[in-house]
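The complex appears here minus one protein chain, its other protein chains still in place.
The block that comes next holds chain A.
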Amino acid sequence: MPSLESEPKGISWAEQVEAGDEGSLPPSSEDYDEKNGIKTITEYKYNDDNKLIKVVKTYKVEVRRVSKSIARRKNWKKYGLAERDPPGPNPANTIISEEIMMQFINSKDQQPEKEEDPLAKLKNQKIVQCRICKGDHWTTKCPYKDTLAPLQEQLTEDPNKKLAGESTGALQAPSSAPKTGKYIPPSLREGANKGRGETMAQGRKDEAATIRVTNLSEETRETDLQELFRPFGPISRIYLAKDKLTGQSKGFAFINFHRREDAARAIAGVSGFGYDHLILNVEWAKPSGNQ
């Protein structure tokens, strides 16, 4: 506490004004315990709600031996913005902040950055999984996003097995559509096809290998679809619904494959595939209404 001992304790003008207003305040007292070097100042004042409060300030008085030049500087008068400050630190300018610890970093396990970054933390746990390559990243960030390479690898293996059984019943097309409690017209329900004549089946052959792709982006072109679906097998026709005026895609398309197996594989492979920031939805095309 520079200057606290050397100068008589003056009261700042603000306190004097206050004291004058309120009148009969109990006198402040000062205790100094020389043995322990503890000084206690007891003051009384009125708070904002006009209630008398007692303020007890406890200081630890430390005597430090310093060079003469420093000791002289301790007795300098305050100036500038601090001119009217009472001796000792002004609580408006000097605050003792709460205890903080120096965090030591062990050179052995040194990866403090990772711990602090919440995103980095998540990286270690498998929260994000790519739908294309099963890596630890978002599907849109997948390096194979546009190449479909891992997709095809995967297709050569398990979906073939899975579809082997399915493709035996060539005409049970709708049964492979997701059975999620959606409404299925009676004509499409299982067993509904049995009542149809042979001739009808002939006309539907085409349709049976048709898939419907939805949730396409507006920028999609037929060539894009061709690129996307050609790996699965020969395509006979691609129909992309377009707006008459703008020529932009309406967001869905029909793809006719020559073979039904190819179509089935395309559904298994491309459904849920992120394309152009959208997630594609691929399913069997429903028979057109005019039949």
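Assume a residue touches a chain if its C-beta (ideal position, glycine included) is under 8 Å from a C-beta of that chain, and two chains touch if they have at least 3 such contacts; residues count from 1.
In the analysis below, contacts and distances are computed from a predicted model.
The UniProt record for the undisplayed chain lists the protein name "Eukaryotic translation initiation factor 3 subunit I", from the options "Eukaryotic translation initiation factor 3 subunit I", "Methyltransferase HEMK2", "Putative prefoldin" or "DNA primase large subunit".
Interface note: of A:K57, A:K74, A:K141 or A:R230, the residue touching the hidden chain in the full complex is A:K74.
The missing chain, though absent from the display, is touched by one residue of A:P89, A:G135, A:P231 or A:G251; that residue is A:P89. Although one chain is not displayed, its contacts with chain A can still be listed: residues 1-2, 64, 66-67, 69-70, 73-74, 76-83, 85, 88-90, 92-108, 110, 112-113, 116-118.
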